[in-house]
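What you see is the complex with one protein chain gone and the rest in place.
Should a chain be cited, it is by its letter among A, B and C, assigned in written order, with residues numbered from 1 in that chain.
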Amino acid sequence: MSVNSFGRLSRFTTWGESHRPALGAVVDGCPPGLELSEAWVQTFLDVRRPGQSKFTTQRKEPDQVKLLSGVFEGRTTGTPISLLIENVDQRSKDYSEVAESYRPGHADYAYDAKYGLRDYRGGGRSSARETASRVAAAAVGRLVIPEVSIRAWVSEIGGDAINPDNFDAAEIGRNPFFCPDAEAAVRWEKLVDEIRLAGSSIGAVVECEATGVPAGWGAPLYGKLDADLAAAMMGINAVKGVEIGDGFAVARLTGEQNADPMRPAEAGPEFLANHAGGIAGGISTGQPVRVRVAFKPTSSILTAVESINRAGESAQVRTKGRHDPCVGIRGAPVVEAMMALVLADHKLLHRGQCG
Amino acid sequence: MSVNSFGRLSRFTTWGESHRPALGAVVDGCPPGLELSEAWVQTFLDVRRPGQSKFTTQRKEPDQVKLLSGVFEGRTTGTPISLLIENVDQRSKDYSEVAESYRPGHADYAYDAKYGLRDYRGGGRSSARETASRVAAAAVGRLVIPEVSIRAWVSEIGGDAINPDNFDAAEIGRNPFFCPDAEAAVRWEKLVDEIRLAGSSIGAVVECEATGVPAGWGAPLYGKLDADLAAAMMGINAVKGVEIGDGFAVARLTGEQNADPMRPAEAGPEFLANHAGGIAGGISTGQPVRVRVAFKPTSSILTAVESINRAGESAQVRTKGRHDPCVGIRGAPVVEAMMALVLADHKLLHRGQCG
Amino acid sequence: MSVNSFGRLSRFTTWGESHRPALGAVVDGCPPGLELSEAWVQTFLDVRRPGQSKFTTQRKEPDQVKLLSGVFEGRTTGTPISLLIENVDQRSKDYSEVAESYRPGHADYAYDAKYGLRDYRGGGRSSARETASRVAAAAVGRLVIPEVSIRAWVSEIGGDAINPDNFDAAEIGRNPFFCPDAEAAVRWEKLVDEIRLAGSSIGAVVECEATGVPAGWGAPLYGKLDADLAAAMMGINAVKGVEIGDGFAVARLTGEQNADPMRPAEAGPEFLANHAGGIAGGISTGQPVRVRVAFKPTSSILTAVESINRAGESAQVRTKGRHDPCVGIRGAPVVEAMMALVLADHKLLHRGQCG
Partner (left out) sequence: MSVNSFGRLSRFTTWGESHRPALGAVVDGCPPGLELSEAWVQTFLDVRRPGQSKFTTQRKEPDQVKLLSGVFEGRTTGTPISLLIENVDQRSKDYSEVAESYRPGHADYAYDAKYGLRDYRGGGRSSARETASRVAAAAVGRLVIPEVSIRAWVSEIGGDAINPDNFDAAEIGRNPFFCPDAEAAVRWEKLVDEIRLAGSSIGAVVECEATGVPAGWGAPLYGKLDADLAAAMMGINAVKGVEIGDGFAVARLTGEQNADPMRPAEAGPEFLANHAGGIAGGISTGQPVRVRVAFKPTSSILTAVESINRAGESAQVRTKGRHDPCVGIRGAPVVEAMMALVLADHKLLHRGQCG
């Protein structure tokens, strides 16, 4: 089974490296007749696009998408949709040092150990640039689930969390941090700027909520909605943890505390809590689907770290390329994309089996 | 793609419900020539088996495995291995009340919403009994990776964590909690007994470590070792969170704090830290692979919870069947099983692509 | 991807050898709510069952199926359906000679070359007994496509073909050859009996037609209905050729001769010919889906054939076990089964993508 594809019925495959001419995605299984344009895909790519503030990598990529197949007269035809994004602003010479030495915490050593060679420029295939392909693919996936609304936000940077009482969805798009708490956004501006100036990096937590998901999506036991979400999120660059609903907090609770009571309501049951994050037994319950995702600080920092080179000798590694001081920030649109892709797939899967 | 199968090259499919005559697994893709016997599989089933202490469900299941295919003269033949476990101690009448009402937090409502009907006896397909199939399948998977040692333990129950300084691997098998800290085991005995007597339930955290995994297993980008582990663990009954390495803690760190420096050593690089949990870029680094898994308190409790019945009317639900007061305890061997299954699959996958 | 599974959404996995205690199938992805009983599955197994006439193997197997999961109160639950068939009439000692020498034309040598060992008793995994699992799985698949009628028949044995003018569907079930031509059946009785008495074997052609398949099933380009049928049929033991519609005959025609003209009719177009066998561009057209399948004579014959043994030395091999003199005869229900399984899968796949 392809290790560069994701999904079952609505399935996408990505390809491309950071410093080759282009990267892209092929989306297969999309239902026919949906309105799809380059402009629509571009909308989402623009949100993720680097270089829009000083808090993300300064690589300037227009990330203009080309829609090469699968659409006729503005509508999907049911055949594969090829999306291509050219790489424009490569500066490969930045990476000469990395060619020979392994950045600790980066995929350098692991790639070499696996393949015996690697495209070291900008991280090659392991670059976060690949997430542009996911965002483009998800723009298609979103068309499959018009009944669902998805939003992701950064809820914590370097341990400094938002105040839930300040949560304002409209605020998310108003600051460079996808932060729903205007006060936190102010604090983070200072925090991330210090990190950036120090040539350091910092971790973050992204949260995502999908509302409008009907009860019944997902499938026991190895196609569980939460398991697929876990794979989708953990597979994003720099992610080290995934929680559904209350996540690790439930490990400290009793069954009474963790219960999500139901009572009758007009349109299906009304839930009085959502510790479960909208999923039970791997199947959606009709409540909002909630995920939390932990991003590590990127390993590309200016401080020298003890490492080795390809010859196995001792080396000190500093990473001079252009990097995100807090890669979790641009993780928010990627988390949103993966949520859309998983839900679109499960909608079709459910329709296939259950009609 | 089958939603009841897991893995790529070494792939298993499970089937069966809690109160039907049997359940089982079919393991496909196992290399030929490996020594395999019912006794070997039984060893692992016995560790997971219920009813061995008062801290797990009192259902008495011998969980005797039958090895029905794929073995000839004591060795695997490369053909599918069918493992069957009979259900013996069903008491279906315990579930008469659940037939009509939905246990909040359980999969009851979600299954009905999806399929329009469900086998409610003991949770049917959503019962934790299915994990016996995983443990049996993993006994085969372990044969594929003799170079790897795996151990899982409970590190926290209801918020009461072990003291890392007390960690003693030998202790794990000596108490009914898979607890590596003898002092914590004493505290937990009291804690879980109280929960049990109260007809309540409580959450737990399980940790798992695999040593001996060489660098190079795993595959970017949608076959990442950590993503597959996340899916494997999140798909276990009652799991709500998965961390690789330091998990959510890294979201609070800087790049300097999170670095895993390397220095030359005889057999590949020596790492000076393992924040990454042995995986970088989705590929193993040669360090121990570490996972943390959060189990919720089972939703089957004796306290009445507000709910609805199949007709959509208000109902109070108490669950009278035999249940684990802390389902995370028996989660430890299941986490270990899923770790083995993922690693076995990735070993073969790596060998297939990279020789 | 599992090499012992077939299908995409409606997917089945088979396991088991000829001389182990049992064999079976796990059917995944079946829609919920369908009426399913052991008796229904048995109906189809009984048609395929060996030992019912002197023209098939004399191994007496009741082929009683056990339905172990996935059904509750007589209806499918949407969870995997485990079907188990015990082996009863094994005579393993018949195979002592085969243990050491390779039957030419049989899978013996290939299995040893691949796996380094094999269960030689009765062909082990390569035995035609495995097709019982397919027939059982197809009994489930048929429930998914009540709109479709499928019938298969033997159209040729040893080069002696039926007369199409004599075709009588009702005749198929009245003779031991699944022969729709009463006159041919009389001839074949003599022909196959001679082959049987001579300890020889003979080839046959099976044809299959599915009516009621609506236009639109199938999927370009690597999920084509005809490609999936080709894989399904070519994968049956002893099959060496597959044709869709007119098959190889079209290679001799011009475009005018091969056209399937259409004209308006009440329910969709009326086709004036069906050279295409009901499939164009990999998608069903609404016409009957027609397949022809060539079965070789089984390689198990009493005449000594030059061969080698496991040590690589010269050996003369005669096969003394109980075998079908014309394995194509019992191929008819298996071809029918594979047709049902492919169509059921594509119905769900189409529904998933196109609603």
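Heads up, the rule we're going with is that contacts are C-beta pairs under 8 Å (C-beta built on N, C-alpha and C of every residue); 3 or more make two chains touch, one makes a residue touch a chain.
Please read all numbers here as calculations on a predicted model, not as lab measurements.
When you scan A:Pro50, A:Pro80, A:Pro180 or A:Gly282 for touch with the missing chain, the hit is A:Pro80. One of C:Gly141, C:Pro288 or C:Gly328 touches the chain omitted from the figure, and that residue is C:Gly328. Although one chain is not drawn, the whole complex shows that of A:Arg118, A:Arg252 or A:His323 it is A:Arg118 that touches it.
Panel shows subunit C; residues 1-6, 8, 14, 102, 104-107, 109-111, 113-116, 125-126, 130, 156, 158-159, 195, 200-205, 214-224, 226-235, 237, 240-248, 250-264, 268-269, 272, 275-277, 279-286, 294-301, 303, 305-308, 312-314, 328, 349-350, 354 of it touch the chain omitted from the view.
Taking the complete complex into account, residues 1, 9, 29-32, 78-79, 220, 348-349, 351-355 of subunit B touch the chain not shown. Although one chain is not displayed, subunit A still touches it through residues 1-5, 8, 11, 13-17, 20-24, 26, 28-29, 32-33, 66, 68-70, 72-73, 75, 77-82, 84, 114-119, 124-125.
The rule we apply is simple: only the chains that are shown with their structure count from here on.
Chain centres defined as mean CA positions place B nearest to the mean of all protein CA atoms. Here the spacing of subunit A and subunit C, counted between their Cα centres, is 45 Å. Our note on geometry: subunit B versus subunit C, Cα centroid distance of 38 Å, whole angstroms.
Between subunit A and subunit B the centroid-to-centroid distance comes to 26 Å (mean Cα coordinates, whole Å). Multi-chain contact residues of subunit C (touching two or more other chains): 1, 29, 32, 78-79.
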